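Shown here: the complex without one of its protein chains, the others still in place.
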Amino acid sequence: MVKYILKRIGYIFVSLFFIVTITFFLMQAAPGGPFASERKLPPKIEEQMNELYGLNDPIFVQYTDYLVRVAKWDFGPSFKYVGQSVNDIISRSFPYSLVLGIEAILIALSIGVLLGVVAALYHNKFGDYVAMIIAVLGISVPSFILAALLQYVFAIKMGAFPIAKMDTFWHTILPAVAIATTPLAFIARLMRSSMLDVLSSDYIKTAKAKGLSGRVTIYRHGIRNAILPVVSYLGPLVVQVLTGSFIIEKIFAIPGLGNEFVTSITNRDYTVIMGTTVFFSVLLLVSILIVDIIYGLIDPRIKVTGKGDQ
Amino acid sequence: MKKVLEVKDLSVSFHTYGGEVQAVRKVNFDLCEKETLAIVGESGSGKSVTVQSIMRLLAMPPGEFKTGEILLDGENLIDKSEKQMEKIRGKDIGMIFQDPMTSLNPTMKIGRQITEGLIKHQGVSKREAYDRGIELLNLVGIPNPERRINQYPHEFSGGMRQRAMIAIALSCNPKVLIADEPTTALDVTIQAQILDLLRDIQEEMNTAIILITHDLGVVANAADRVAVMYGGKVVETGTVDEIFYQPKHPYTWGLLGSMPKLNHSKEKLQSIPGSPPDLKDPPKGCPFAARCPYSMKVCDQHMPEFKASSNTQQTACWLLDERAPKVEPPAHIMVGGENNE
Partner (left out) sequence: MSQPQLNQSDFERMEYMQSDAEKIAGESTSYWKDAWRRFRKNKLALFGVFIILFLGVMSFAGESISGHNYYDNDLMMANQSPSAEHWFGTDNLGRDIFARTWYGAKISLFIGLMAAFIDVLIGIIWGSVSGYLGGKVDEYMMRVADILSGVPYLLVVILLMVVMKPGLWTMIIAMTITGWINMARIVRGEVMRLKNEEYVLAAKSLGASSYRILSKHLIPNTLGPILVTLTLTIPTAIFTEAFLSFLGLGVPAPRASWGTMSSDAIAALQYYPYQLFFPAFFICLTMLAFNLIGDGLRDALDPKDRR
C-alpha cells in the first residue's frame, strides 16, 4: 500500500512537471504576454518588470527559474496588481472556494445518491421517472444559466436569499446549488444504473434467500456495492466543482479563487493564470489520489490489483 | 416417509411487453424427508421458476401465481406475507445458486455472509455466530476455517465459494435445501466433490434436497427421485432407476439419448431436433408434440393425463393410452445391458 502511494506521488510530480512546462511555454507564446518578445510597456515599468521577472534572460533561464520557484511553492508576483504575490491571492481567495466546493460536493453526493437509489428501487415507476427527469434536466441546464435563474428568482424577485458576496452560510446556498446541479444529475444516473445492476445480481438473491428483510438487503448488500462507481466518480466530481466555480463565483461576486482566475484571464494577468493553473492541478491530482486510496479501502478486491501493479 | 414439501397445481406467469409468459403450468411434485429430488429439463423448461416460487424470490409483478399451492409442512407458502416469508427463507428453506462467482457479496467478508442468517433467525450473539461460522466452514470442507472466515470472496476459488454458499444455505439447519444447478459453473472434478458434500451433509443433517440440473450425470450421482420438466410442465416423474431403466416419455428418451455413455463412445450423440415451445402461446396439447417423433393427432389437441406405471413412476404421454400404437424406446438410450455395471 505504502509503495503504491509513493509510486502515485511520483506520477503526480511527473504530471506536474509537464503541466508547469506546458503552461510556461503557452504563456510564452501568448500575444502581449509578459514573456512575449514584442511588449509595449512604458520604459519605467518595463525596467521594473525586468527586475522582477528577468525578462531579458534567455528563455531557458527564465524557464528553469520558474521551475525552481514553483518547486519552492512560490508563484511570483502578480503581473497586473503591483505589490501582490500570486501566493497572496491564492491564500486570500481559496478558503471561500474551499467552503463553497465542499458544500457543493456534499449536496451533489447526498442528493444524487438518494435520487439514484429511489429511481432504482422504483424502477419504471413514478419515482423513477421523476428522479430521471430531474437528472436529465440537471445535465441539460448549464450551471451558469441555472445560477442566473436561481439568482433572479430567489434573490432578486423573492428576496429569500442574498444576491451576492459571501459573508454568511446563507450566502453560500444558491451558488453551491448551482455548482452542484450538473454533477448531482450525473451521480443520480450513475447510482441508478449501478444500483439496478446490483439489485439484479445473484448475491442480492442470496441475501434474500437468507431471509434478510428487503431493507437490510438494500442497505447492507445493495447500496454498499452500488456506490463504488460513485466513489470513482469523486475525482471527476472535484474537477466539475472546480471548473463550475469559475463562472458561479463570478455571477455571485464571491471573492474566491475561481473568480480570481476569471479576472486574471480578462486582465491577461499571466503570472496569476499560471500560478492558479498549477495550484488547481496540484489540488486535482492530490484529490484523485485520495479518492483512489478511499476506493481501495472500500473495495477489498482492489488490493489484489494494487499488488499486481507494484 | 413424511412429506416435507408439496407443490400442487402450481402455475406461474410473467407479464412482459410481449404478453403473458406461462412459465410454469400446473406443476405437481412432492419431497420427503432425507430425500433428493432432481428436477431435470432444458433451459426455459420452468425448473428455476418453480424453485424460485418455493422461495418466493420472484419479483411480483411481473410474476404472478395463477393457481396452486406450495405446502411446507402443510402450510401454504403462497398465502404468506413477505414478513412471514422472511422467517422461512434461510431458516426452513436454504438455497444455493448456480454461479458461485457472482452469488457472494464481493465486498463483505465470508464470515459475515455466513453469520447474517444465523443472527437473524436464531438470535445468537455475534461471537456465537462467528464460532458457528467456523464450524460450518469446517463442515463444508474448507481448510483453515479460522483464517478463511475473515477473507473476502475473491480470495476463494470457485469450488471453495460454492462450499461457502452451501455453508450459508445450511447455517440454520433448514428442512429443505434447494440447489439450483449447483455444479454447472464448476470444473468437472470439483462438481463431483460438491455433489459428495451435499450427500454427506444430507446424511448428517437430514436435509431434503431439491436439485435442479440439466445434467443427467448429476442426477444419476445424486438423486433419489427425478421430475422431468418440459415447456413449463412436469412430463414424467419416477425414481432414478425408473427414469434411467424404464423411461416412458419420449422427451425423457431424448434426454437420455443426448447423454454421452462410456460404452458407446463411437456412437453419435442424439440431439432432440427443434426448440422448446413459445410459452407466451403454449400449445393446447402436449408441449413436446411438435418435437416428438411419435406424435399423434391427439397430442396436438389434448394434454395427456398422468398414468402411473408403478407406485412411484408417473408419465404424461398419450403413448401410454391403450388405443395408441405400441412404441418401444429406442435401443441406444437404454442404460442397462450387458456392458453396464
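We call the chains A and B, going by the order they appear; numbering starts again at 1 in every chain.
Definition applied: a residue touches a chain if its C-beta (ideal position, glycine included) is under 8 Å from a C-beta of that chain, and two chains touch if they have at least 3 such contacts.
If you're wondering where the values come from, they're calculated on a predicted model, not measured in any experiment.
Set against the missing chain, the residues A:137, A:160, A:253 or A:298 yield one that touches it, A:137.
For the chain missing from the display, the contacting residue among A:173, A:216 or A:239 is A:239, taking the whole complex into account. The chain not displayed touches chain B at residues 273-275, 278, 289-291, 293-303, 305, 318, 321, 323-325. Interface with the hidden chain, as seen from chain A, comprises residues 15, 18-19, 22-23, 26-27, 29-31, 33, 123, 136-137, 139-142, 144-145, 148-149, 151-152, 156, 192-193, 196, 239, 242-243, 246-247, 250-251, 262, 265-266, 268, 273, 277, 280-281, 284-285.
Definition applied: only the chains that are shown with their structure count from here on.
Remark: chain A residues 201-203, 205-214, 220-221, 224-225, 228, 298-301, 304 touch chain B in the complex.
Looking at the complex, you find that chain B touches chain A at residues 55, 57, 82-83, 85-91, 94-95, 97-99, 102-108, 113, 116-117, 120-121, 152, 154, 165, 168-169, 171.
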